[in-house]
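With one protein chain withheld, the remaining protein chains of the complex are depicted in position.
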Amino acid sequence: MVERAGVIQAAQRARGLDTEGSVRARLRGIMPLVGPVILSSLTEVEERSLALEVRAFGRPGRRHLLWRIPDSGAQLAARALALLALLAAIVLRATGNLAGLP
Amino acid sequence: MIEVVDLVHVYPGGTRALDGVSLRIAAGERVAIVGQNGSGKSTLVRHFNGLLRPTEGRVLVDGRDAAGRRVAGLAATVGLAFQDPDRQIFAGKVRDEVAFGPRNLGRRGAELEAAVDAALADTGLDGEAATNPYDLGYSRRKLLALASILAMGTPVVVLDEPTTGQDARGVARVQSIVAGLAAEGRTIVAISHDMRFVAESFDRVVVMRAGTVDLDGSPAEVFARDAWPTLAATYLEPPLPARIGAELGLATPTQAALIAALAAGSPR
Partner (left out) sequence: MLELRGATYRYPGYAREVLVGIDLVVGDGEIVGLVGPNEAGKSTLCLVASGLAPASIGGKLTGILAIDGESMADRPTHELAERVVVCFQNPNTQRSGIAATVFEEIALGPMNLGLPVAEIVERTREAIALLRLDSIALRDPSRLSGGQAQLVGIASLLAMRPGHVILDEPTAQLDPAGTRLVGEALRALAERGSSLLIAEHKTGLLDAVCSRIVAIDAGRLVLDGPTREVFADPRLEAIGVEPPARQRLATALATAGLEGRVRLADLEAAS
C-alpha cells in the first residue's frame, strides 16, 4: 500500500501537483492521492481473490509441506533393536539382574 | 531540450538501473526508447521531470540543470504519462481528471476549458466528459490518462507504453496524437515494446540494455541488418517490413516504405 501510494504520488507530481512546497500546498496535495490509492486497492482485492480461487484456494481439506521420509532397512532394524534393548533392560532390572548398577 | 550526461541511477536496494547514459534530445524530435523489461527505460524518463534524481551525472531540461528544481515546476515543461492509468485517475468525472494537470500549471477559465476540450477530442473521449472514469474500460482509461497529460500543453510529452491494451483503432489514435504533437513542434519521447508503432511514428530510436544505450539512430539505421546482432542481444526483433526489406537490400522499416520501394522498381 505504501509502495502503491508512492507510485500514485509520483504520477500526480508529474501532473504538476506540488508536494514540495508549503505545508498548505502539501495538505492540498493529499486529496488527489486518496482516490486512486483506495480505488485501486479495492479493484485489486477483487481481482486477486479471483486469481486465488483459480488456484484452488477455497478447496477444503488440510494441506502441508511435510515430507514423509521412508525408513531404510537399517533404520528399521536399529529402531527395533533399540526397543528390544529397552525391554531387555526393564526385564533385567525387574528380575534383579542389574541390581549392581546405580 | 533535454540532455542527460553520464547519468547513473542506483535504487536504494542497490540495483544499478542506469549505468552511464548520455543522451541529447532536441526540440521537436520524436524519440522511441526500446529495450527489454528492466533495461532502465522508465528509470531514465523519470529523470526528465525530476521524479528521480541522478545518483551521478546531470540532467538538463531546457538548457538548465534539473537539480534543485521542483517536480511541480519541471512538470510545466515535461508531461509524463505513466504506464498504468489506474495509478493516476482520481476524479469522479472524466473532465475533472483532465483539468487537474493544466489547473496545477495555473490555467484558468476559458484557456483551461479549451485545453481540456482539445485533449478530450484528440483522445476520442469528447462524449464522455461527465462519465466516471471507472465506468470506462481499461483501454479508454489509458487514453484518459494520455488526455490528462496532453491538456497540460507541455513542450515535451513523455509516454510510457502508450499502446498497451489498445486495439487497432486505439493504436491508430495514439499514432495520430503523436503525429499531431509533432506537427505542433512539440518533443515526444515514448517507451514502447511495439516495434511497428516505433518504426512508423518516430524519427529516432534509442535501444537500451542493462542501464546503457546500445543503439541510437533512425528506424532505418536501428532496424538495418548490421544492427540485428545488437538488437538480438536485447531480445528485440525488427519489424517484418525491415526484415523482408533487408533480404531485398532495402532499408524499409515500415510497410509503407517497403511497398513504395518495391513499386519504385528497386532491385529485384
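Going by the order they are written in, the chains are A and B; count residues from 1 in each one.
Definition applied: a contact is a pair of C-beta atoms (placed from the backbone, for glycine too) under 8 Å apart; a residue touches a chain by one contact, two chains touch by 3 or more.
Bear in mind the structure is a predicted one, so any value in this text is a computation, not a measurement.
When the whole complex is considered, the residue among A:54, A:74 or A:94 that touches the unshown chain is A:54. Although one chain is not displayed, chain A still touches it through residues 44, 46-61, 63, 65-68.
Along chain B, the points of touch with the absent chain fall at residues 13, 35-38, 83, 137-140, 164-171, 193, 195-196, 235-237, 239-241, 243-244, 246-248, 255, 258-259, 262-263, 268.
Here is the rule we go by: only the chains that are shown with their structure count from here on.
Rounded to a whole number, the gap between the C-alpha centres of chain A and chain B is 41 angstrom.
Of all residues in chain B, those touching chain A in their complex are 46, 49, 51, 70-72, 75-76, 79-82, 84, 86-91, 100-101, 104-105, 134, 148-149, 152.
Residues of chain A touching chain B in their complex: 4, 7-8, 10-21, 31-36, 39-40, 43.
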